[in-house]
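Only a single protein chain was left out; the remaining protein chains are all shown in position.
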Amino acid sequence: MNMSAKPSRLRDARVTLAHGGGGRAMRDLIEEVFTDVFQPPGSEDQARLMDAALQEPGARLAFTTDSFVVTPVEFPGGDIGKLAVCGTVNDLAVGGAKPLWLSAAFIIEEGTEIALLRRIVASMAREAAAAGVRIVTGDTKVVGRGACDTVFITTSGVGVIPAGRDMAAEDIREGDVVLVNGVLGDHGATILAARGDLALSTPLESDCQSLNHLIEAVLAAAPGTRAARDATRGGLASTLNEMAEAAGVTVTLEEEALPLRAEVKGMCEILGLDPLYLANEGTLALFVPADQAQAALEAMQAMDAGRTAAIVGRAGPRGPVPVVLRTAFGGQRIVDMLVGEQLPRIC
Amino acid sequence: MCLGIPGQITAITDAARQMGMAEVSGVRREVSLAPVVTGPLEDLVGEWVLIHVGFAMAVIDEHEAAETLEALRSLGEAQEALDQMAEGDRALAGRG
Partner (left out) sequence: MRYVEEFRDPKAAKALIAAIGAMADRLGATKAEPVRIMEICGGHTHAIFRYGLDKLVHEGIEFIHGPGCPVCVLPMARVDECVEIAEKPEVIFTTFGDAMRVPGTKKSLLQAKADGADVRTVYSPLDALELARRNPDREVVFFGLGFETTTPSTALSIQQAAREGLTNFSVFCNHITVPPPIKALLDDPYMLLDGFVGPGHVSMVIGIHPLDFVAQDYGKPLVVAGFEPLDLLQSVLMVLTQLAEGRAEIENQYARVVPEHGNAVSLAAIEDVYEKRPSFEWRGLGEIDASGLRIRAAYRPWDAEEKFGIGYAKAGGRAPTPEPEGCACGSVMTGRMKPTQCPQFGRGCTPDTPLGALMVSSEGACAAYWTYGGARLSVEAAE
């Protein structure tokens, strides 16, 4: 990270509409808070990029975009900045791409503390360095109080899919094994607690993390890996529904195999929620041919991002519904798509 | 109806309002102890209670819980013995 020794030109503690006005205040904000930290190549409004991987015959470009809104913007285990980098890195990585470059566009609410912005930006720079990507271009807009909630970030990402690599849910076959790289629901439970209106306190942290290195390790150990997807909004249940539907298979999950922290279980019992629907930000579902499943599992368990990885189910012939769960009792129930948002219940 | 979950009282947080901290699997929430106060408030610390919508509604009776479990356990053992007998019968039938 760039530790600028220059005296700050930013006189305000908070962002004002002047910082979005196109004048000197805006330039100072962009330079001091953003570009000094991200250090994009060149000074043009566009990034001009080349990477050796792009020139290999058969390589393909992967391109994705995602917007990030979260309340609160800082939470145990991360913040909106880290989320914005991980989310887009992961969207690229689960498709088999090596993420290279990101853009970052900020919509900032008038009155936002500049110190908060600096923390978010530092967090983005840290996560980008850890994931091995560069933030090469960006934009800022300032909107009036109430027009957005503190800060919204949109990140787009470009990566390269090496020749010969093709990961897609359509490639999933009957008999494939379903794995996850770690415990489920930490992010969703952390955010619910961090919002404060339920007055619950937990030692939980968001699982927010970049998964590109983990996926590379899995692909090295289990080259036949069919498909991966990060189980973000709607949780593992929704992700598996989408994948199974695309593949035309039915996934059977084993309830006892699902890795869950005691605190997430506790929170779900208190609020009547199902951890399968809680959001994750660093947890993926992986479909691997049965004979490579153990290798994929061990490759993940050898890494920090996959310590609690587990085999959780199997793809079988298409049944009446895409995903079912076998309970510890040998009973079965449907794991459906989430309808609307999961709300705490008393009944 | 009526989601209720066992939690342990770890501290008294506001004696005047009869509030205490309850813990469920590492998740903590302040709850009203009013329904289960029968003596000194401090006596509730360490007790397991049934929590519903932020209220401790009952102190869980350890003895009764153990009895129910014991009944279930002996039923389980009886069933296991039956299963083994059935298996033995099958094995014998197979040999014959």
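Per-chain numbering from 1; labels A and B assigned in written order.
Keep this in mind: a residue touches a chain if its C-beta (ideal position, glycine included) is under 8 Å from a C-beta of that chain, and two chains touch if they have at least 3 such contacts.
Owing to the predicted nature of the structure, the values given are computational and were not obtained by experimental measurement.
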Options B:15, B:69 or B:91, residue touching the unrepresented chain: B:69
Positions on chain A contacted by the hidden chain, ascending: 197-200, 262, 265-266, 269-272, 319-321, 324, 327-334, 336, 339-340, 343-347
Touch list for chain B against the chain that is not drawn: 1-6, 8, 17, 24-25, 29-32, 34-37, 48, 50, 52-55, 57-58, 60-62, 64-65, 67-69, 71-73, 75-76, 78-80, 82
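By our rule, only the chains that are shown with their structure count from here on.
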Averaged-CA centre spacing for the pair chain B and chain A, given as whole angstrom: 37
Chain A - residues contacting chain B, complex: 193, 198-203, 262-263, 265-267, 269-270, 272, 345-347
Residue ranges of chain B touching chain A (in the complex, touch as defined): 1-3, 5, 24-30, 51-53
